[in-house]
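Complex shown without one protein chain; remaining protein chains in place.
Presenting chain A:
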Amino acid sequence: MSEEVKKQRPAPDPNSAKFKLGQIAAKAYSDCVEAKARGEKVGWCASNFPVEIPETLGLHVCYPENQAAAIAARGGGERLCSESEGEGYSNDICAYARISLAYMKLKDAPEQNMPQPDFVLCCNNICNCMIKWYENIAKELDIPMIMIDIPFNPDYEVSEAQTAYIRAQFWDAIHQLEQITGKKWSEERFQEVKKISGRSSRAWLEATACAKHNPSPFNGFDLLNHMAVMVTARAKKEAADAMETLLKEYKENHEKGVSTFRAEEKYRIMFEGIACWPWLRVTSSGLKDRGINMVTTIYADAFGFIYDDFDGMCRAYSRVPNAMCLELARDKRVKLCKDDHVEGLLVHTNRSCKLWSGFMPEMSRQIGKACGIPVASFDGDQADPRNFSAAQYDTRVQGLMEIMEENKGGN
């Protein structure tokens, strides 16, 4: 997604990672439109559905969560949410789902259009809300639904039983898609896809790990934008190239002592949760104005999909955020905080996302304790602008900053 602040800026450098990443995101939509126009079947796909499957099969899919984020970032969140509510959907339902269900009905949103689906690819490793949302789409549009169930894992490791269950479903999904679309799975192509996905992942992990430098060579809000490409397009060659460019830029930034964080970096925090897309500018400048750089988020770790074989891939999809038990989720964050010398944790209590927010108070307490850092939270929503208060955000960030300052031995 390219939710760029609309300011007059010099034309972007076409060789920059930012430009390349923006192009990839835009191309995903236009490729889908073209495929549909050629008469190919296109799908709507859950963000953490194993992208290797559509990619290996050569299917074009678009991502309702990305679309909803783009619509919300461009100011259409409330309009589409209200549309769904008018249909009878409760405003307690995840705003991505509300926006998507409204779009299915309206079939047009100037903020971000995409073709209507011929099938849906659902995977509930991020939430079970996804299942209900996609059921409703599949039923209403009367199209096939491919459902890969990756259960929330209560354990630290992924069990053999869980791996076997996921493996069987992957093959089932592949066979169903072959039937629906007439395309064929090729082992050779899968190996290629795996390799490219690994390349993107390694570059991403290394790039985000550049936050260990002081100051960090990037503004963590970059990650919120770039992660969409990581999630959905990491198996494409252009994505691997772009991620490698990103890494190169961050390394160069570090060498030159510059950063995409355009202020003096006085404090370093981890941000927890999905961005507040409708309030991106407010939330970002609330930090920047205070010299607070959000140097990391769980996305930094989460999208490193590096695995050796098919089973490894099955396990990797069990370890996405929201599929992990508290201890594993906590330890990953603690590591990021320590590696990146984080001084505070800012938690977005996201009204849309029950699973992400439902054990966050306890987990963030444990992270705060393990790292000896203060934790602050604010109420918001990733796509419904009505659930955020700028004043509360400001107060909470200010409070967090004051403790960080005290911890520095200031005053």
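Some points to look at:
Keep in mind that, in the parts below, contacts are C-beta pairs under 8 Å (C-beta built on N, C-alpha and C of every residue); 3 or more make two chains touch, one makes a residue touch a chain; residues count from 1.
Note that in this section contacts and distances are computed from a predicted model.
Selecting from "(R)-2-hydroxyisocaproyl-CoA dehydratase beta subunit", "Carbohydrate ABC transporter permease", "Spermidine/putrescine import ATP-binding protein PotA" or "Cytochrome c1", the unshown chain of this assembly corresponds to "(R)-2-hydroxyisocaproyl-CoA dehydratase beta subunit" (UniProt protein name). Of the listed positions A:F19, A:F152, A:W185 or A:F310, the one in contact with the omitted chain in the full complex is A:F152. Here one chain is not drawn; of A:N113, A:Q162 or A:N407, the residue touching it is A:Q162. On the side of chain A, the interface with the absent chain consists of residues 87-90, 92-94, 97, 124, 127-129, 131-133, 135-136, 138-140, 145, 147-149, 151-154, 159, 161-162, 164-165, 168-169, 172, 325-326, 349, 351, 354-355, 357-363, using the contact rule stated above.
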